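The structure is given below, and queries will be raised subsequently.
A single protein chain has been omitted; all remaining protein chains appear in their positions.
Order of writing sets the labels: A and B. Residues in every chain begin at 1.
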Amino acid sequence: MKNKINKFVNRIKGHTELILGLSLALPIILLYLFGLMVTPRKTYMVISTSLVILVFFVGAISLDLEVGSVGLPNFGKVAFFAIGAYTSTLLYNYFGVPFPVAVVIALIVSSGFGYLISIPAVKLRADYFAIMTIAGGEVIRLILQYEQRWLWDPTTNTQTIANLFTARVSTSHPFNKYLSDFGITIFKDLGLGTIFIWELTLLIVFIIISILVYLFVQQIRKSPYGRTLRAIREDDITVTSVGKDVGKFRWQVTTVSAFIAGIAGVMYATLFNSLDATNFTPGLTFQLYYLIIIGGLGNSKGAFAGTTLVTLFLRGTAVREVQNTIKFSLDSDTPIIGSILQILQLELDVNPFNLRFVILGSMLIAFLLFKPAGLIPEPRIDNEKYLKLLTPEERLRSDEAVGVRQSLTEKERIEVEKTEESVL
Amino acid sequence: MRRNKPEKFLNGSKLIMSLIAIDVLSHGAIALVYAGKLVLLTVGLNMIYSVLKFSNFSHAEWITWGMFSSWWGLQILTFVIPWDASMGFIINNLFIQATFAFIMVGILGLLSEILVFGRLRKLKANPRSFTVASIGIGLVIRNLLAMVWGDFPTPISPPKLPFGLENIIKISITFTYRHPILGTQSINLTSFKIIIIVISIITVLFIDYLFKNTKFGIAMRATSDSIDLAQVSGINTKRIIFYTWFIAAGITGFGAAIVRATQGRFGSTDGFSMLLPIFAVVILGGVGAFRGGIISAFIIAYSREIAAIILTEFQKKPGGLEYAIEDLLGFTISFSPGYMDGIGFVVLILVLLFRPQGIFGSVEATRARV
Partner (left out) sequence: MERTQEDVSLDAKDIYKHFGGVRALHGTSLVVKKNKIISLIGPNGSGKTTLFNVVTCWLKKTNPQEKKDETDENQKNKFLMWLTQKFERKEKVEEIDVGHVLFEDKRIDGLSTHEAALTGMLRTFQTTRNWPKLTVLENLLVAPYKQTGESFLNIFFRGKKIKEEERRNTLKALQILEFLEITHIRDQLGEELSGGQLKLLAIGRLLISSPRLILLDEPMAGVNPTLGNKIMDKIVELKKDSTIFLIEHNMDVVFNYSDEIFVMARGKIIASGTPNEIQENKKVIEAYLGADY
């Protein structure tokens, strides 16, 4: 009996990460569900949240590749979003370039900037590189915001650029219909609100893109290339000493990462009917950092977990009804502490809009202090994938030397464990 | 859009006329004050950068908190002490407010060290974690401030200097001069603006002296070089680090309070918007070079002012620089005032690309490898 309890406890201990993840995830999911229940536009909320999660997931993967895999703290990521978004939109709007071509050109431009970033990366200390990228990102934003001659919308003469592609396609004939028009009336009947076909299509497209990006990056991570990247992250001097050109890996990573960020930028643009440069501030880059640090550096699953949790949290608290519910003031009229507050002349206006960032910031710091590897840490590598390549005899020989019983068949392993147990 | 020759000539000469007629003195004075503000607000960042070796992004919130806490101090005093004209100078006293801000922001700095950075240091985290942590702290503080105070309007009345200094020393400089060709040249420096300049220089000299000539300063530098070696040499590194945070944060708060006195409004994002120019000043001057910081502040302030002149006074009017260049080259970028702030960023990028140690800093600190 005692044995069984011990085993159970051990099993739980082995899953501390899962438990931590759940204890964090559950309140957030509940909060989101609460928001969902309270808002009348349920389906819309679910779809828009999913869209945002997917966009930021792609962005997070891009940042994680740079920061988590090669260790380059690029704090100007938002600029690549902007480049992807603006290039594709401007080309489509004003030059009549068909949308797919505009996207391809946007990705090329974005990758080009990614290549440029690698040049100063060699010379600079990590946090100087960080500052330079922030400054660079802001310069790009300023140009997008103030370049009246070249980049402003000629019809409105403001820096807000109408996203004609989204506007046109989403209102074109097949897309401008509600899902319920096609006979799926469940949504309306259940009072879940309705959605346009366009949004659903967008969701499907985004899911496909995200999966492709995920697979693409996984392929990189699992290859010898990815292994060398990890080696560079840990000690690039040794990598140079065995004859590899670290600089080449670096610019390749920044270029690929910029390419992916460009994809995220285009996705981001299609979510809105207009582009406003004031959305592309360093705050967005910081948000990406929160995602990957909370989720887990160095692996895409972590990026997804982080993105999902943080976005659910932020979206759940953004719902108007939630905001109205969790809103109260502490001031001189409050019982007990009121008089103290009056002397101190303080008035606390607790509202979810600000409170959520206080919580988010605290979460970030808590993770940095107590779980820097994030919710889903980078998995510990084992040699399985290399040993798999050997013939069974070669493998057995090596395993014997190591003293490992991995090569036993399942049946033999149970036998051995049984005998061990009886000895205990 | 081809303009014929006579028109171009007209535009060109009008351009030159407006060039001469710039109010150089006024712009110079404005830039001087801005430089003073920069200096005052960058010393703290420079200290943390050089002693603790990471970019402290929560510096922005130190400024914001400095502004808020000085105002808060005023509120408390106003409430506690019944308002009376004669008591005016105690309640609404600039230096009391600034000192209060010093203490409050200093406490914030201390708390950050105790709760966050000290622990990170024990975990031997890499500098990037410190930076991200400082971003997180900034996020928390910014939103807490927004919740407690929101964005604030003009205070009751501008704070006064202690002991009626402004009555004794008529240190307001106002000067206007009209000239037929040179146009209007004027300076308008109120007492606060002059104080900013004076105090900023005093502060820098003080910190510089502290670093170089006191035992404390040597201990700080030893700690920054190698914390283990410093500990083994008998330096109480923990205490040194606490003092560093307190002083750096405190000075920033002090400066922020004084800066706030010259502004009509302030809000929870004020500090954040000044962050990059402040980093530009520190890096241009050189990390750890405080006196160099004065020079770099001047460079950044004056280049911003020059950019402002070019972008506003020369813009769009007949004879505006934008059209002049268009005539010359056939095309041009737009000269919109929004680019004014961009100067600081561009300077920052150029400095990092070509001379990362700044004017007076040391090269070793900038290398990519340890």
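Assume a residue touches a chain if its C-beta (ideal position, glycine included) is under 8 Å from a C-beta of that chain, and two chains touch if they have at least 3 such contacts.
Please read all numbers here as calculations on a predicted model, not as lab measurements.
Q: In the full complex, which of A:158, A:176, A:219 or A:278 touches the chain missing from this view?
A: For the chain that is not drawn, the touching residue is A:219.
Q: With respect to the chain omitted from the figure, which of A:10, A:158, A:240 or A:339 is a touching residue?
A: Selected residue, touching the omitted chain: A:240.
Q: Which residues does subunit A use to touch the chain missing from this display?
A: Per the touch rule, subunit A residues meeting the hidden chain are 219-220, 223-225, 227-228, 230-231, 234-235, 237-246, 252, 256, 380-383, 386-387, 389-390, 394, 398, 401-404.
Simple rule for what comes next: only the chains that are shown with their structure count from here on.
Q: Quick one: in the complex, what on subunit B touches subunit A?
A: On the subunit B side, the touching residues are 54-55, 72, 75-76, 78-80, 116, 119-120, 123, 125-129, 131-133, 135-140, 142-144, 146-150, 276, 279-280, 283, 332-334, 336-339, 341-342, 345-346, 348-349, 352-353, 356, 365-369.
Q: Would you mind writing out the residues of subunit A in touch with subunit B in their complex?
A: So the residues of subunit A touching subunit B come out as 67, 73, 120-128, 130-132, 134-136, 138-139, 142-143, 145-150, 236-237, 286, 289-290, 293, 342-351, 354-355, 357-358, 360-362, 364-365, 368-369, 372.
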